[in-house]
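Below are the structure tokens for one structure; questions will follow.
With one protein chain held back, the other chains of the complex are shown just where they sit.
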Amino acid sequence: MAVSAAASDGNVETGSWLNIDTLPTLIFSLISLLIVLYAIWSVKSGRKFTIREIPGLKAVDEAVGRATEMGSSILYTPGWGGDIQRPTTIASMNILSSVATRTAEYDCRLIYPTHDPVIMAVAQEVVKESSIKAGHPERYRADDIFYISSSQFGYAAAVDGIISREKPASIFLLGTFEAESLILAETGNSIGSIQIAGTDSTIQLAFFIVACDYTLIGEELFAASGYLSGNESILSSVKAQDIIKILISLFIIVAMIWATIDPSSTWWVF
Amino acid sequence: MDRLRTRWIIFSGLAIVVIVSYLITIKFKTAPSPATLKAYKYLDTLPEKSVVIFSFDHEASSLPEIQPIALAMLRHAFKNDLKIVGLSLFAEGTAIGYDLLSKTAREYDRQYGSDYIFLGFKPQYISAILGMGESIKRVFPEDYLGNMTDTMPIMLGIDSYDNIEMVVSIADGDRTVQWVEYAGARYNQKVMAGLTAAMITSYDPYLSSEQLYAVVGGLRGAAEYENLLDKRGGGSRGMLAQSAAHLYILALVIVGNIIYFRNRRRRGGE
Amino acid sequence: MRTKIPLVVCLAFGVIMFAQYFSNHTIARAVYNNILEWWQIIFAFTLFVGVAAFIKNNLKSISLGKKDTPYKIVSLIGLALMPLLAIIGGTRIGSPFLWSFENMLAPMQATVFSLLAFFVASASFRGFRARTVSATILLLTALIVLIGRIPLAEMISESLPKTTFWIQSYPSMAARRAILIGIGLGSMTTALRVILGIERTYLRGE
Partner (left out) sequence: MDIGILVAGILTLAVFSFLYKDNPVYKAAESWLIGLSVGYALVIFWQTTIIDLLLVPLFSEGRLILIIPFLLGLMMFSRFSKKTSWLSRIPIALMIGAGAGVAIPAMLYARTLKQMSASVMPIIENGSLNIEAPVVALGVISTLAYFYFSREHKGVMGSTARLGTYFLMIFFGATFGYTVMSRMSTFIGRVDFLLTDFLHLIK
């Protein structure tokens, strides 16, 4: 279409600057852009922005409390799949920071095995900072945050072994999980730990939901991390997405009624 | 110890169930799913000499599941004298793709260079998919065997997606999504997929919105395709073992839950 | 300067690549094609850096004499073997390079993956419990699919596979679609924040 428009101008070779076919996408992009900018501005200007209660998050206190009561420990692992750049790993770090603050307050042992040396280093920093924030820097144990193996099943077997031996009262599986999710969640389940899991992979989510007590599903993991860390950048994203979701829902409802009344119309097709 | 023993019993059970049922030969009639039927009909009615891209977008790990699907579809294409341009967007799919392609070509006596070609692998898939919309020869100046692409007879009339009827993406992950989102959305290229079963539900929305033309999914999909083609292959051979394995899992879930609920009631009664 | 240059580069290439989507002009296409090539070339270098880091880490743990030293050596030999074979015998059909791929790499890769069948089995016995309403719905749907997609289902009843397809094509598809929309919006907002330089996580981690 755009090419024929250009042809009538007499310059077939150069093509047109604007491709008419992409117009709906352009308009939608610009609207979304404005909404994101508005959300960033609104979060930056300090407007209070609340996030709904997330059951998995509420359970964090319960999980730490139970482990302390039983004189047991907590195991926290970010999964095998991700490196430090992955958004899920970053989200997991934000949640770790808040869990570590609680464990330091209650003097509960926190075990953190990982498959990646860089993640280990960052996690050590995070937990150390949290212990200081909780007013108990002496409760930070660097040795409990350690690197196991970069091999998938090697990592799974080792964490599996730790779970069977230490019998942690609570297990946090938050991050990028692949096939190992199944092995870890099953073992945790069989020793009766409270398990809080969260990831963005739909296949692993299915396994987590049946084997864990609480599961943060995809976007919930990111929202939870934004909520706990108060990160403006994440909060503004969550807000912008919420606004667009309402618009999409309205669009579907209106278009569906329209389609029923006037079946020949197709304005909703892009 | 007890935990390990149950695990070994379950493991041995699965091994026995699958091996024994695999040794038995029973021919099943597998009614095709709507998605498989659509894929079959499309390739079946395509005029001779039409060009189809087969993209091997998977890792070596899913070979057992992917191979029967790929073979069935390749056989169909060669049988109907379609021209095939093979390539790969996963490094590990490269050797596998070439191997499957040349093997089936031999079965139907098709010539390399005039009936089919294998272009090899390109990293940075998004850029490669987009680039082929402008010029395939520019993205692949040489084919897998080191020939200059523009000297090959099959490539004479092929310049971009304009000359390609269908892209068949054989995938175990989200590479097909990129075909849909970049080649499909941008260049109106028709795309269909041969997928591992685990990926089937992830692609349902694309199938429903017709962004993805059709899907042949899992070993079962391969068996259905082989049935339509009337040529027995890995899919049909595996169907009895597949059924036995499903029933075994089913039994495990049911028994596991019965034990769980009985224990819970007993505990509740105390 | 150390943050400014990357931020400017990110902004510039982000805006160009965003804008070109909406254009058919020859100049826009040419710019776009060149950037696509650059992107591929730089990407290949990132892989080389990854390999270099892999070698460095392995050598480091070998020199420290850790428990897993023999395994690290095995890895490094494997790593060196492939390029060596490629240099000696090329990578064409029948070369030792492809032989190694077909008879070592591919079968091992596939076998590692097939271990999962066993873990699925043991988890179905011990982990998959109908503890909540949600978990029950999930398990029931899974069981319907497991039965509905084997040839036995058609023998029991025609409607069994049909039910499976219906569940898959409507309610399940609808939820997946909403997830997809969510991911699409999430990626879009993240991409925007990256281009605008608000999200700078990628500048950390050195």
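Each chain carries a letter (A, B and C) given by its place in the written order, and its residues are counted from 1.
Assume a residue touches a chain if its C-beta (ideal position, glycine included) is under 8 Å from a C-beta of that chain, and two chains touch if they have at least 3 such contacts.
No experiment lies behind these values; they were computed from the predicted model shown.
Contact between chain A and the unshown chain involves residues 22, 24-26, 28-29, 32, 49-53, 150-151, 153-154, 157-158, 202-203, 205-207, 209-210, 217-220, 223, 238-239, 242, 245-246, 248-249, 251-253, 255-256, 259-260, 263, 268-270. Where chain C meets the chain that is not shown, the touching residues are 2-3, 5-7, 9-19, 21-22, 34-35, 37-49, 51-54, 56, 68, 70-72, 74-83, 86, 91, 97, 99-105, 107-118, 120, 124, 134-135, 137-146, 149, 167-168, 170-185, 187-188, 190-192, 194-195, 202-203, 206. By the touch rule set out above, chain B reaches the unshown chain at residues 8, 11, 14, 18-19, 22-23, 61-65, 67, 91-92, 94, 120-123, 126, 130, 140-142, 180-182, 184-186, 196-202, 205, 208-211, 217-220, 234, 237-238, 241-242, 245-246, 249.
Rule of thumb we're sticking to: only the chains that are shown with their structure count from here on.
More C-beta pairs touch across one of A-C and A-B than the other; that pair is A-C. Set against the C-alpha centre of chain B, every other chain centre is closer than that of A. At the centre of the protein atoms shown, by the Cα-centroid criterion, sits C. Averaged Cα coordinates give chain A a centre that lies 30 Å from the centre of chain B. Residue positions 201-202 of chain B each touch two or more of the other chains.
Residue positions of chain A touching 2 or more other chains, listed in rising order: 190, 202. Chain A contributes residues 2-3, 6, 13-19, 22, 25-26, 29, 32-33, 36, 40, 84-85, 87, 90, 117-118, 149, 152-153, 179, 182-183, 185-186, 189-190, 200, 202, 206-207, 209-211, 218-219, 222, 233, 236-237, 240-241, 244-245, 248 to its touches with chain C in the complex.
Those residues of chain B lying in contact with chain A across their complex are 3, 198, 201-202.
For chain C in complex with chain A, the residues that touch the partner chain are 18, 21-29, 57, 68, 112-113, 115-116, 119-120, 122-123, 126-129, 134-135, 138-139, 142, 176, 179, 181-183, 185-186, 188-190, 192-193, 198-199, 201-202, 205.
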